Each structure stands twice: as structure tokens, then as C-alpha cells.
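What follows is a short report on a single structure.
A single protein chain has been removed from this complex, and every other one stays in its place.
By written order: A, B and C. Residues from 1 in each chain.
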Amino acid sequence: MDDTGTVVAFYMLSALTIVSALGVVVVRNLIHAVVFLILSFVGVAGLYITLSADFVAVTQVLIYAGAVSVLILFAIVLTPTGDRGNQETFLRLPALLLALLVAFTLGYVAIDTDWAISDREGFQQTASTIGEALLDKYVLPFEIASVLLLVAMMGAIVLVRPDSAMEGE
Amino acid sequence: MIRLAEWYDFRDLGNTVGSLLDQIRDWGAPDWVPYVVSGLIGVVAILLWTVLSVLAFIWIERRVVGLMQNRIGPNRVGPNGLLQPVADALKLLFKEPITTREADRILFWLAPIVVFVPTIVVFAVIPFGERMVLADLNVGVLFLIAVGSLNTIAIFMAGWSSNNKYALIGAMRTIAMLISYELIQVLVLLAAVLFVGSMRLGDIVAWQAGYGVWLLFLQPLGLLGYIVSGAVEMNRSPTDIAEAESEIVAGYHTEYGGIKFGFFYQAEYLAGFAIAAVIVTLYMGGWTLWGVEDWVPGWLIFLAKLYGVFFIYIWSRGTLPRLRIDQLMAFAWKFLLPLSLVNVIIIGGEKLLWQEAELSSGEALPLFAVVNWAVAVVLIVGWAWVLGHQRPERVAHRAVLTQEVGAIHFGEPAPTV
Amino acid sequence: MSVNLEHYLIVGAVLFSVGLYLALAKRNFVAVLMGIELMFNAVNLTFVAFSRFVRSPNPLDGHVFVVFVITVAAAEAATALALAVLLYRVRDTINVDRIDLLKW
Partner (left out) sequence: MTVRAEPFVVNLGPQHPSTHGVFRLRLTLDGERIIDADMVMGYLHRSMEKLAEERTYTQNIPFTDRTDYLAAMTGNLAYVIAVEQLCGIEPPERAQWLRTIMCELQRIASHCMAVGIFANDCGAWQTPVMHMLRDREKVLDLFEMACGARLTLNYMRIGGVSRDVPPEFMPAARKLIKELPKKLNEYEDLLLENEIIVERSRGIGVLTPEQAMANSVSGPMLRASGVAWDIRKADPYAAYDKVDFDIAVGVHGDVYDRFVVRLAEMRQSVKILEQTLDLIPDGPVHAQLPTATVQPIDQPVAPLAIRPPVGEAYGRIESPRGELGFYLVSDGSPAPFRFHIRSPSYINLTPLKLMSVGGTVADAIVILGSVDIIVGEVDR
């Protein structure tokens, strides 16, 4: 991972991702927060490409930046405008401390342990290997994931249907 | 056919650029310079080509639709109207791009750009000629869909930030439409990729050239699904719901003036070219034409096919009326989705049959073509009948002619056409 | 100067902590969900980084895990947002502070 192009790309993309992630925290309007979130998703997809994981990068753009973000946007549009100010709750400080603590421990562990680095070059093409792995080694989780998706889809629809009997008090 | 000397043989620009890059390497530039130069050439070529062909097609479309409506079309500006698109572009440039007071300024300004970028990026993956592809990803087809799904957000931004009732309805309608037709696109392209076996567009073109058959003949249902969802994605012909003039005035780009509207207008044409390019590459053999590409430049064949397919969309825009949004959604979920699922199953079965039974491609492909076309016709007619296409209150009929005044004919059977 | 595993792990850690802060500190239920999505992304990044750098018999298992994480995240996002809409319908607010009653 030493040719200059990838190194430059890595620093730019990680800067983009982290800045837009912080943007989601800082910005006052929730819709802008979602736009920053989409930017960080695309940034992470770019990082995948520097790790030569092309199939996962494109899936990330398709699912996260294409579908999940639209879901979040629609959720914001359907919920009240009162809470769109992206304000913080009262336990701001403890959350900040905990987040920093987690960051440091993970960072320390990352730098301190010597990982079993292999001298392998980047993958040429990953899609077919992933496909084969999904269908012969991980076929059971694959089926369970499809059932999970079906259940989630039906659950979401039933919950939101206006005439569903599940009324409050 | 004698091969002309390498560098001025324009049959495929690929090796012209290749010889240029070797030239640079001979001058001893560091190894990343030719890579950057070829990338630059590709980007500039695509941008130049898209801008020019959009301008050309604005003129062609208005003339052709004019002829369809037995009127002349633009002929005032420049020699019989040729400078009309340039005049439009200039007009848009000089118009003041106003921002409404209550608009969400940042999103309002950002939306046209975010609409424009994904549509241009699609061309990076399309193989124009022999070695003329900017980014030869081996997840090409998936990249097309991923980038296609990005403009849903841009349309939401445009509709939401311009703080206008019409824009909001238009944006909501377009997003609902895009998401449901994106699903159809994924299933249809899945079938195509399944049969060819690789997602790299270069491989798909090579496969079609190798077997000398176009996927168009093998997968009619797939083509039908893709053409319709392509028409939806570029808001054109029977599905221009977003800016249905007769209903909500201009859809999500009501509030945009000046060059911002120019971006939306340009992005719409580019989406048209992108869809046409994908149809040509996937279903009509890309830049190959059964051997003709040896003496006619590949990229010329590709462009000819692309403009032909785009003409179909112009033609349908000139004739077909518009579907209502709920009818369009019903068409997607009730008609196209089951059909494309069945299509995937059939193609999967054929692929398995082809490999297991070791049929030679000579017998297998024509057999599959006939079977697929028969199944397509049966399915379309049958499923439409099941969905109640010919149920009594949908049958076209003429008026009842009567002489006696004051008679009530409500509910009587009418003479059918 | 080359980029190796530690760099990606640090970026993953930072992303994860930003997501954690979002999930814990934000008042709007949808913002909490955004935090969770960010955490999912951070985890995915570390998976892919490990599958690229670390010695293992079949390295692409990391990618398979990421695909599973993405599907689960999408399913979870759909259900959570349905809950958000339902919450708004029942409680007329999705302010996390005000929803502290364990039963309703």
C-alpha cells in the first residue's frame, strides 16, 4: 500500500469521512445532518476502494447512500418539525467522556498489538469469491439474512399502516 | 483489410491513446503520469461528448417532435434553428438564479450539482470502443445501479429545500417512482449478468460478440423491464410524472431559474443518454456489430446505436400520454416485478441447463431465444389479462346512435371498437 | 511512507466513537439512529481492513461479514424508522428525553 496515489487517496478520504461524521454531530438542522451522513457513507465507500474491496464499496453506496439515507430522510419528514433542531440531551458530557474513552482504548489497542500482517497484494476481483463463499460456506446465514429482511419489511409495513389496530391509549 | 500504421488509425481511439501513453513513458516520466494522462483524456472526452450531444439532441428532439406534430420546429435562430440550443443555454446563463426567501439555502444550491454528478459518472464505466473505457470496474453493472440510486437524494433535496407545495408533491412522487423502478432495474440486470457470468461491461460486450448473439434476442422480458424503468428514471414519455405540466406545474424544479434549471434540464438528457448507453452495451452488443467493427470504428457503431435507442424515447415522448402516479406504481409492483422475478428464474434455469447438459452454444442459444420470446409473449398477455386488462369496464367502445329524443341509455352495452 | 492496518483501525475507532456520541447525546430519535448507522460503518471498515492486511486462509470472509452487516443494518434501519413514526403517532413527540415511561 505504498504507491503515492493510494496514500494520498487514503488521507483525503479519511479526512472527508471524519469531518462529515463530526458535521453530523455539529450541524443544527437535521436535514443537513443527513446530508453530512451521506457524505460520510460515500467517504467510507472510497476507503473500501483504497482497500481494493470493490464489491463492498459499490454495495455500500447502493444500500447506505441510496436506500438507508432516503429512509432516514422520509422518517424526518414524517416526524414533527419541533425536534428537528438536532439538539443534545442533558447527558451530553457523560456521553462525550465515554466516546473519548472508547476512542482511546480502541486506538491504543490498534497501535499496541502487532497484527499478523500478511504480504499479500490487493485482491484482483472480489465479487465472484464473495458470491461463492456466500453460497457454499455461509449458505445458512445467507438464508437467515433473507428471512430477516422479509420479517423486517413486513414488520415496518404493519407498524406504519394507518388503520392498524395498535392504537395508543 | 490492411491495418493502417498504428498511430493514425482512427478505427479505435483506444490504441491511439495507447500509443500516446507509450510516447510519454519513453520520455521517462514517473510511472503514474501516463495513468493520470489517460484518466484526464477519458474525462475530457466524456464531458465534451456529453455536452455536444446534449446540445445536438435538444435541437434534434424539437425538430423531430415538431415533424410528428406536423409543424416545423425551431428554425429562427441560426441556419434553420441550429443555434437554438445555444441560444437556450445562453438565455439560461443570463437569467438570474433566484433563491426563494424561505428556501433552505445550502440544499437549494447543492441540489442541481448532486443531480448532475451521478448521471455523468455512469459514463465512466460504459465501454465506448475497443479499449475506450475510462474505469474498467469488474463490478460495472452494480456500479451503474448504485450511482443511479444516488439521484433519489438529489431530487429530495431539490423538492424539500425549495419550500414550495408543488415542488414537494413532485419530489415525493418522483422518489416513490424511482425506488420502485430501481428494484425492477436490479432484477432485470441481475438476469443479464447471471446469463453472461460477469459484471464487467467489457466482458458482457465480448460475450455477445463471441457468441454473435445480442442479449436482446435472449432476454425480451429483461429488455422490456429496463426500457420502462429507464423511461421512468429519466422522467420522460409516458412517465413524466415529476414535471407533469398539466398537473403540478414543474415538479421539483419549479423554483429553479437560470443555470440551476439548466443543470436539471441537462441532467435529464444525460440520464437519457446513460440509459440508452446501458441498453446498447448490455442488450445490443455494445460497440460490436457482428464483425462490422473490424473496418468501421467501434465507437461510431456504439454512438449510432445509442442515438437510435434515444430516438425511441423521443418518439414515445411525442406520442404517448402520461400515466397517473398510482397507475404507474401499480404497473411496477403488480406487473413488472412478478415478470422480472419469473425472468430471473427462467434465465437461471437456462444457464444451468446450458452448463449441465453440455449443449453446444450453437443449439442452446437459438433454443433459449425462441423459448424466451414465447414465454415473454405468453406472460405479458396472460398476466395483463389476469390483472383485468380486458375486464368489461376497460374495453374501448363507441357511442350509441339513437333517433328518439329523451331516451335513457345509461348502462346499456355499447358497440365496441 | 505507506499506509498500513493501524491507520485504518484508527479511522474506524474515530468513526465508532463519533457514532457512539451521536447515539448517546442526541435528543431526536432519528439522530440516535444515524449514530447507530455510523457505528455499523465503522465496524464494516475495520472488517475490510482486517481482511486486506491480516494473514488468513480465505481472506475474503471479511467481505462476506460486511455484506451480512449491511443487510442487517438496512433491516434494522427500516424497523427503527417505522418505530419512530409509530412513536410520533402515539406520543406526538420523538424527543428521547420525554420517552422514559417503560410501559405505555
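Simple rule for what comes next: a contact is a pair of C-beta atoms (placed from the backbone, for glycine too) under 8 Å apart; a residue touches a chain by one contact, two chains touch by 3 or more.
What you see is a predicted model; the values in this text were computed from it and never measured.
Although one chain is not shown, part of chain B still touches it, namely residues 65, 68-71, 165-166, 169, 238, 240, 244-249, 317-327, 393-394, 396-414, 417.
Everything that follows uses one rule, which is that only the chains that are shown with their structure count from here on.
Chains joined by the most contact pairs: A-C. The mean-CA centres of chain B and chain C are about 35 angstrom from one another, to the nearest whole unit.
In terms of their C-alpha centroids, the spacing between chain A and chain B amounts to 30 Å. In chain A, the residues touching two or more other chains are 55, 59, 67. On chain C, the positions that touch chain A within their shared complex are 1-22, 24-31, 33-34, 37-38, 41, 44-45, 48-49, 51-56, 58-61, 63-64, 66-68, 70-79, 81-86, 88-97, 104. Residues 32, 35, 104, 106-107, 110, 137-139, 142-143, 145-147, 149-150, 152-153, 156-157, 160, 175, 179, 182, 199 of chain B are the ones that touch chain A when the two sit in their complex.
The residues of chain A lying in touch with chain C in their complex are 1-2, 6-7, 10, 14, 17-18, 21-22, 24-25, 30, 33-34, 37, 40-41, 44, 47-48, 50-53, 55-56, 59-60, 63-64, 67-68, 71-72, 74-76, 78-80, 82-84, 86-92, 94-96, 98-100, 102-103, 106-107, 110-111, 115-118, 120, 122-123, 126, 129-130, 133-134, 137-138, 141, 145, 148-149, 151-153, 155-157, 159-160, 166-169.
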